[in-house]
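As structure tokens, the structure follows; a few thoughts come after it.
Removed: one protein chain of the complex. Kept in place: all other protein chains.
Read from first to last, the chains carry the letters A, B and C; within each, the first residue is number 1.
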Amino acid sequence: MSSTPGMALDHEPAETIPRNFAVGSKVLASAVAIFFMSFVFAFFYLRALNTAHSFREPHVNPPVGWGIAILACVLVSCAALEAGRRALANGPSTSWRVLGLVSWLVALAAVALQATEYYNLHFGATDGGLASVFFVFTMWFAVFWLGSVYWVETLWAQSLRRPSTADAEIGDTARLLRPGADAALTYMYMMGATGIVAFVLLYIVK
Amino acid sequence: MSERSHLRNFLLLWLGLTVVLEVVVVVILGHDIPPGSMTNDTRAQHDVIVTLTAIALPVLAMVWTYLAYAAVNFRASADGPLEDGAPDRGNARLQIAWVAVTACMVLGLAAYGSIDLLSGAGSSGVGSGEGPNPLAKPANAGKALQVQVIAQQWVWTFRYPAYGGVETPMLEIPVGTDVEFHVTSLDVVHSFWAIELGVKADAVPGADNVAFVTADRTGSFQVRCNELCGLWHGHMNTTGHVVGASVFKQWIGGQESKYAGVTKQLPPYSTTYYPQPIRNG
Amino acid sequence: MESASLPVSRPRSDSPPLGSLLGFNVVSATLLAILAYYFGHKIGAVIGHHTVWNTSSDQDDDAVLIGMGFAILGWIAGLGFFNYPIGRIFGRPVALHEGNEGGAWRYLRLCTDHKVVALQYLVATLFFFFIAGLNAMFIRAELTSVHGTLFPAGNYLTLVGLHGTMMLMMMSAGVIGPLGNYLVPILIGTRRMAFPRIESLTMWLTVLAGFVLLSATLLGGFPTGWTGYAPLADEARSGIDAYLVSFGLIGISLVLVGLNIIVTVMTQRAPGMTWNRLPIVVWGFVTTSILAVLSAPVLAAALVMTISDRTIDSTLFVSSSGGSPLLWDELFWFFGHPEVYILALPGFGIVLEILPVFARKPLWGYKLAISGLFGVALMSFMVWQHHLFMSGINANLRPFYMFSTELISIPTGFIFLNGMGTMWRAKIRFTVPMLFCMAFFFNFLFGGLSGVFLSDVPADTLLHGSFFVMAHFHYTIMGGLVFALLGGIYYWLPKMTGLKLNEALAKAHFWTMFIFFNLTFFPLFVAGMLGMPRRVSSYNAALHNLNVFVSAMAFFLGLSMLLFLWNLVYSLVFKREPAEQNPWDSKGLEWQLPSPVPAYNFERIPTITSDPYGYGEPGAVPVADFGGVPAGASA
Partner (left out) sequence: MRGRLLGVIASFGLLVGVVVVYFIFILEEAPPGVAASVHGTTAQLTLQTDASYGHAPYPDWVTYEARDPSGHWQHSTILKIPAGTRYVHVTVYEYDTATGLRNPFFAYVRGTVGGVIQLNGRPMNYVDAASPAHTFTAPDLGLNVPLPGIDSSAKNQCAAAPCRTSEAHNTISFTFKTPKPGNYRFQCIVPCALGFLYGFGGPMQTIGYMDGMIEVA
């Protein structure tokens, strides 16, 4: 870390890292969104083809209750972080710490619920097109959702620390908390939207 | 030399090279460009390929001439001081003209191809796999002889629904008759390529892929698998024959009686087959 | 500003001290990856037997895939990529730099200096490039006989798959990785990429991807070629898992490289670096990045679908159970066609960047070139179904895809007009980079024109899936991209390493490569038209002489590539002659810096005053104002 050239070089502008966060999170969110759009495409494609009339076997009925529970966790986590982000306007306050923790715990709960749902299903991935898409989509949604779990945790943990000393090149890193939360939210909103699409397609439309 | 005379020289050289190329490739060699003239499909494809070649050659000649002309005329002196070229950064009129010309060429090509493809009867797109609902068909498509091509790892078999659904390892088709291939697969994706017939259609499991051909003369043709399908992909070939109508009748009758026993065991003729996946616990 | 106080970064010593072996580097990463593989394999074997009911031990995909997953984690943990993220879990602050100290040892671990990463990338991708090239030699050796008797049929298919996949992977990463990461920060006037740690991660994922793909040879090989068509990939042996994982790693790596470059260019341009002054090669990398970010996720999705077909027994590609093989075709080619432009666009950028330097003229039609790059990039998402012309797609769609495919030749044509305009009334110096650029136009022309044949459905009926297609994309990728890349390497390597390359060897390499490349691939257009499908080990006896000729030429082409390799070894390892700061008399920003560029790139962030193409213009100003510090003063 210490190869930073130190005082002899001019600093890069203070807004560079926040802008990197903002642009980077948008690009990342669009890449991940396209990843999930492939599953949406697979859903419609296989549904339209309905090969061997076995896109949806009669017993493949994803339980709506579970779907609502998981989706609710995802959305509540997003909402809590949004509220926390607003609270961050005045620096890491207590309400941010509470909301950040809530967001993180609820995000974790979504993953736990998804895992539990798998153990309570009456069908497996082999049972036709819908079942296959269901498993692939929900599984990878959970995996990518773990990304938000991690992200929220780092923000929360960072805000618990004392404001750090200024880095030679990037200055005081405490000011990066808010841009970090913005970036995390960009990603989480994308995941929330994906979750809604997944819920509608896999549980409602079928 | 002035810009003008450079331009004139270049254009003349380009024109000359274009003429030479067109004469050599299209006029002299054009007849020999594959895929020959055995069927309506190959004739149509031959014409398209020759047309595209004729259009491509001037472009080829332009870049060749230009590179050579620039290399000869626009080079820096070998050991002189560093010299700069003429500092122009573009020419709006030329750029617009270039866009316009290439756009016209492309639109012309696309129109030529699209009209051909959408023209239904007589289209040169009939030899390629068109899926279950073909758009381009021969004029009397309803009366075409149906031949089902069944691909599986790594053999071809053929079913003739009009002849009791007999399945045979040989492919023979009558000359002068519209033939409607229904290509399907029992396992992985293959591709049915009857080279001298000008027919190519992927064999996709669970899908029916239709292509047409009308052979003009008798002879034999190679059938090759054109989509990587596993271990013996390169060996998955057979030879088919175009024969006279009476020879065909005789041959298919022979196949019917020869394979009568096994025909009874076959599943009823269908455009697709769904073999159950084997799952051993 | 007293430049004397710069503390940076003469590497302490050239030979790494033995103590550095302990710690986070490629040695620990390798050990950890191998250990983790065995650990994961054991876990996977347990899981596989207990929960997946139809997977038997001969096809232990669960074990292999979980093993590979663990190996990936072990590899990046061993390189030290988890140190920072774990620190973040405990609330450590944001930091930018890591592993920049330590002399030559930096090159063997996580390092956030973009110039180090670029050289790592170059060595790694060239290593795998040559392995894939060696595979091509074996393929041509097999094709010297009509029935392919040299290797058993399955091994031949593995060869074909390894060659194709390795080349695609390494060429996707092999330009934007080394040249993109090296040039983008320097050319836009900044000191780093936006996310330096991610930059390093992409490089090490690429290395891992190469080795994972090679591990297919130990897992029974894979029969699918680089296109991995389902359901052949569903039923193939475990070697296909290596294909899936390595291609997935490259997909992730591509997305992250693209993300990094897009963000860097958007946020970190030096003052005065307006969009109008951005060098064209940066535009090339930006458009490539856009393609990578938008298309590689689709590949990743298709790959995880195959993985789930193979492990949890979903039936996404099984038509008897509600899936469809065409789903793979659609997803794969939705990625696959932009992928071929991921390969082409950086080449366009490099060529148009180098041409003005040796033509001693401004780049002709700068904005046209940019619109060409963007036109190609955007249209490439609308053409993928031309790969499915024969597969029974709805016939009504074919005219549209024919049209869009032909349309894409318009923006491609812009690049030719730019090149030709730049050469008009120029003062061309025939240096090695320039020769490669001119050969690029010669070769790419064949690639482009043959593409028009393939876009036309009736012509495609003959040509689809044949050696014509194979010759077509070798003309675009090898004749286009690889020529441009080699031109770029000859052009920029003196700057990157600070060492000269031997010019006589370079010229010999160029001429042999140019001649034997064309003699190898042009006859293959003919082979395809005469009825030779791709990827076969057995072909029509009438084509025997043609194939023997092609094989002979291919071997000479291989020898020519060895000349290049030898030049690298001779010049960089043995001779080590220091390069001048600006041997080409270029106006480019990078050439105003010392060779090699110091760790901090610029003592002060320069103010850009002009684009780098003002050759011969009376009022041309230097490309940048370095704030009073004379360029290269501190070298």
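What we mean here is this: contacts are C-beta pairs under 8 Å (C-beta built on N, C-alpha and C of every residue); 3 or more make two chains touch, one makes a residue touch a chain.
Fair warning: this is a prediction, and the values are worked out from it, not measured in the lab.
*Asks:* Give the labels of the shown chains that the missing chain contacts, considering the complete complex.
*Replies:* Across all of the complex, the chain we cannot see touches B, C.
*Asks:* Out of C:135, C:206, C:227 or C:595, which is the one that touches the chain we can't see?
*Replies:* C:135
*Asks:* Where the complex has a chain not shown, which of C:113, C:199, C:235 or C:456 is the residue touching it?
*Replies:* With C:113, C:199, C:235 or C:456 as choices, the missing chain is touched by C:235.
*Asks:* Which is it among B:1, B:104, B:162 or B:262 that touches the chain not included here?
*Replies:* In the complete complex, the chain left out is touched by residue B:262.
*Asks:* Touching the hidden chain in the complete assembly: which of B:51, B:157, B:177 or B:222 does that?
*Replies:* In the full complex, the listed residue that touches the missing chain is B:157.
*Asks:* On subunit C, what residues meet the omitted chain?
*Replies:* Touching the chain left out of view, subunit C contributes residues 54-59, 131, 134-135, 138, 147, 149, 151-156, 158-159, 217, 220, 223, 231, 234-237, 309, 313, 315, 318, 565-566, 569-570, 573-574.
*Asks:* On subunit B, what residues meet the omitted chain?
*Replies:* Looking at subunit B, the ones touching the missing chain are residues 150, 152-155, 157, 167, 169, 186-188, 230-232, 235-236, 238, 259, 261-262, 265-267, 275, 277-280.
The working rule: only the chains that are shown with their structure count from here on.
*Asks:* Quick check of your reading of the touch definition: is the inter-chain graph here a line, ring, star, complete or other?
*Replies:* Shape = complete; every chain linked to every other.
*Asks:* Need the CA-centroid distance for the pair subunit A / subunit C, whole Å please.
*Replies:* Spacing between the chain centres: roughly 30 Å.
*Asks:* Would you kindly tell me how far, in whole Å, the mean C-alpha position of subunit C lies from that of subunit B?
*Replies:* So the centre of subunit B lies 31 Å away from the centre of subunit C.
*Asks:* If you average the CA atoms of subunit A and of subunit B, how many Å lie between those two points?
*Replies:* Roughly 47 Å separates the two chain centres.
*Asks:* Two or more other chains in contact with one residue: find those residues in subunit B.
*Replies:* As it turns out, subunit B has residues touching two or more other chains at 206, 274.
*Asks:* Find every residue in subunit A that makes contact with two or more other chains and list them.
*Replies:* 51-52
*Asks:* Over in the complex, which subunit A residues touch subunit B? Could you list them?
*Replies:* Contacts found on subunit A: 51-52.
*Asks:* Any idea which subunit B residues touch subunit A in the complex?
*Replies:* Spelled out, the residues of subunit B in touch with subunit A are 206, 274.
*Asks:* In the complex, go through subunit C and note every residue touching subunit B.
*Replies:* By the definition above, subunit C touches subunit B via 53-54, 56, 148, 153-154, 156-157, 160, 223-225, 227, 229-232, 235-236, 315, 318-321, 324-326, 329, 359-368, 388-396, 398-399, 402-403, 406-407, 409-410, 413-414, 416-417, 420-421, 423-430, 438, 441-442, 445-446, 449, 452-453, 455-462, 464-466, 529-531, 533-540, 585, 613-618.
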